[in-house]
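Please find one structure pasted underneath; my questions will follow.
With one protein chain held back, the other chains of the complex are shown just where they sit.
Which chain is which? They are A and B, in the order written, and residues in each are numbered from 1.
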Amino acid sequence: MGLTEILWQGLGVFFTLAVLSFLYKDNPFYKFAEHVVVGVSAGYFVIILYYTSLRPSLFDKLFLENTWTPTTGHLHYLIPLVLGILMWTRFSKKWSWVSRYSIALYIGIATGVSIPLEMKNRVIEQVRGTVLLTDFAWSKTGMLGLPAGLWDVVLIILVVCALIYFYFSKEHKGWFGGVAKVGIYTLMIGFGASFGLTVMARLSLFIDRVQFVNNWVSLVISKL
Amino acid sequence: MEQGRAQSKNKTFSEMLMSMDRRWVFLVLGIVTVGALLSKFTIKQSVTPEVRDIYNFVENLKPSDNLLVAIDYDPNAKAELHPMAYAILEQAMARKIHVITLTLSQNGAGLADQAVRDVVDSVATYDGFRPEYGKDYVFLGYRPYYALVILGMGQNFRIPFPKDYFGNVLDSLPMMKRVQNYDQIAGVIDITGSNVADAWIANANGRYGVKVALGLTGVSGADYYPYFQSRQIFGLMVGMKGAAEYETLTHNPGPAMEAMGVQTFAHIVIILFILIGNVGYFLDRRAQNKRARQL
Partner (left out) sequence: MRRQIPLLLVFVSGVFMVIQYFVPSAFAERAYEFLIDWTIIIGIFALALGIWSLVRVSYNKIRTGHPDAMYSAITLAGLGLMIFFGFEFPGVSYKEAMRVTQAKDYIQSEFSGARDAAARRVFLPESETLSLRPDSIKTILTMAADSVAHWVDIFKTSHWFSGADLEGTNLAAIMTTTEQFKSISSQYTSVSPSDSMALAGLAGRVSEVSQQGIAAVDSLKNLSDVYPLTGGLENYWFIHFFDDVMIPIQATMFSLLAFFIASAAYRAFRARSLLSTVLLLAAFIVMARLLPMGPVTIGANKLTQWILLVPNLAAKRAIVIGVGLGIVATSLKVVLGIERSYMGRD
């Protein structure tokens, strides 16, 4: 690896240490890195958006590949072009109402498409998974050495209890309150598991940075 | 000053623990992490069934089957997810499976490009052949509005992606001539740290029935077990441990396996901090109860 590559990676190490210096206290190096990344990310996004999305999906079709005939051309792309430009009237106090047409079409399509899909995937499939996909195999050994069928039953009970906890239209008293209490304990175990995994996730991010700095230092030492 | 000294003398052990500057916590964690990395401590990984299912799926694909790998993460989730991407891409490309990569994350294009380039070089070095762009693998690039892009690909890949990342028309690529939509795709492996996973499940699997597996960060991993149990996804890798398990299965040790050794020590530190914090809390509570009884 040449000197230029080492210098480029060294720049990355500099920025890594600049951001980590925030742990001691806020300082100009951290602020510098923070503002650099905001600008560079925005610039990167502009280029990516233009060259990989807008140009091939719209401009090439309208201005390069278009035959400008109703049957074989791409004249219909003028519609999203106009609607997209209308979106920019959002910044004008006088004309911002025009942008509502573009937003309305976008919102209508996005929400319309999501209604049946979310209902199917988050509700129907999940209920199916709870009651229909469980095979209640009492002879098969499941987790913790107990029958697999037992855990299928426990799963159904716990799902129902957790769902009942979220039903706030009835007061959580008596037997209803008892079931809701089982539900909240189930939720707490779930949140505990999430916390445990989150700790691993956050630590991974820092370990990766330490690996990065360590690799660069080893590289520099090997070149000296 | 005399008063200050007197006050600090009166501070209980628990009060001292609670009022400790958090930068000491940062320092301890930093030192332990760096030390553990330099010690090169390793720990064997036990493989979970949900990770093994993904590995077996890719192993059972035939050469020239089409696999879609969606690299949908930003640099902020790179630590956990990049090793997953490398391990899967290398396994697939070494077996001459046709890989289509894309990204639905706005800063993911550079990461996906980097991963594909590195894996192609690695396969050329260690497996004796260099995968050819357009014939063995294709990188479609980035499009915004992931839900609509996933739906569009279900009709025809050319709707959201008329050209690939490098500006080539899709029909000019030999591999893509045979690929119209998800019907020609054996499966989708989505590697992400965001809600894109929900869109792949709902739109790709829910509407078009294509098989989907997920590689997720630890933060969101636990939330997707319901989808695994209901068979809406056929496999699940969670966090760096999931990546390390996959590296174990592919006999391709990488940064994830190296990091798991460091995770061990860092976890010990976190557990100790929680225990110390709780010890301090209970001592404090006992002291307060004692004071209340005396009053």
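FYI, a contact is a pair of C-beta atoms (placed from the backbone, for glycine too) under 8 Å apart; a residue touches a chain by one contact, two chains touch by 3 or more.
Because the structure is predicted, anything quoted here is derived from the model rather than measured.
Visitor: Consider the whole complex, including the chain that is not shown, and state which of A:Leu64, A:Leu132 or A:Met188 touches that chain.
Guide: Hidden-chain contact among the options goes to A:Met188.
Visitor: Among B:Val149, B:Met175 or B:Ala256, which residue is in touch with the absent chain?
Guide: The missing chain is touched by B:Val149.
Visitor: In the complete assembly, which of A:Leu3, A:Leu144 or A:Leu224 touches the absent chain?
Guide: Of the listed residues, the one touching the omitted chain is A:Leu144.
Visitor: Could you pull out which residues of chain A are in touch with the chain that's been left out?
Guide: Against the missing chain, chain A presents residues 8-9, 11-13, 15-16, 19-20, 22-23, 31-49, 51-54, 57-58, 76-77, 79-81, 83-85, 87-88, 90-91, 96-97, 100-119, 121-123, 126-127, 129-130, 143-144, 151, 154-155, 158-159, 161-163, 165-166, 183-200, 202-203, 205-206, 208-209, 212.
Visitor: Over the whole complex, note the residues of chain B touching the chain we left out.
Guide: Chain B touches the chain not shown through residues 18, 22, 25-26, 29-30, 43, 46, 48, 74-79, 107, 109-111, 113-114, 143-145, 148-149, 151-152, 155-156, 159-160, 165-166, 207, 222-226, 229, 241, 260, 263-264, 266-271, 273-274, 276-278, 281.
Here is the rule we go by: only the chains that are shown with their structure count from here on.
Visitor: On a C-alpha centroid basis, what's the spacing between chain A and chain B, in Å?
Guide: That pair's centroid distance is 12 Å.
Visitor: Inside the complex, what are the residues of chain B that reach chain A?
Guide: 23, 26, 29-30, 33-34, 37-38, 76, 78-80, 106-107, 109-110, 141-144, 147-148, 151, 160-163, 165, 167, 201-203, 205-207, 217-219, 221-223, 226, 229-232, 238-241, 255, 258-259, 262-263, 266-267, 270
Visitor: Residue numbers of chain A touching chain B in their complex, please.
Guide: Residue list for chain A touching chain B: 23-24, 41, 44-45, 48-49, 51-53, 56-57, 60-61, 109-110, 113-114, 117-118, 120-122, 125-126, 128-130, 133, 190, 193-194, 197-211, 214.
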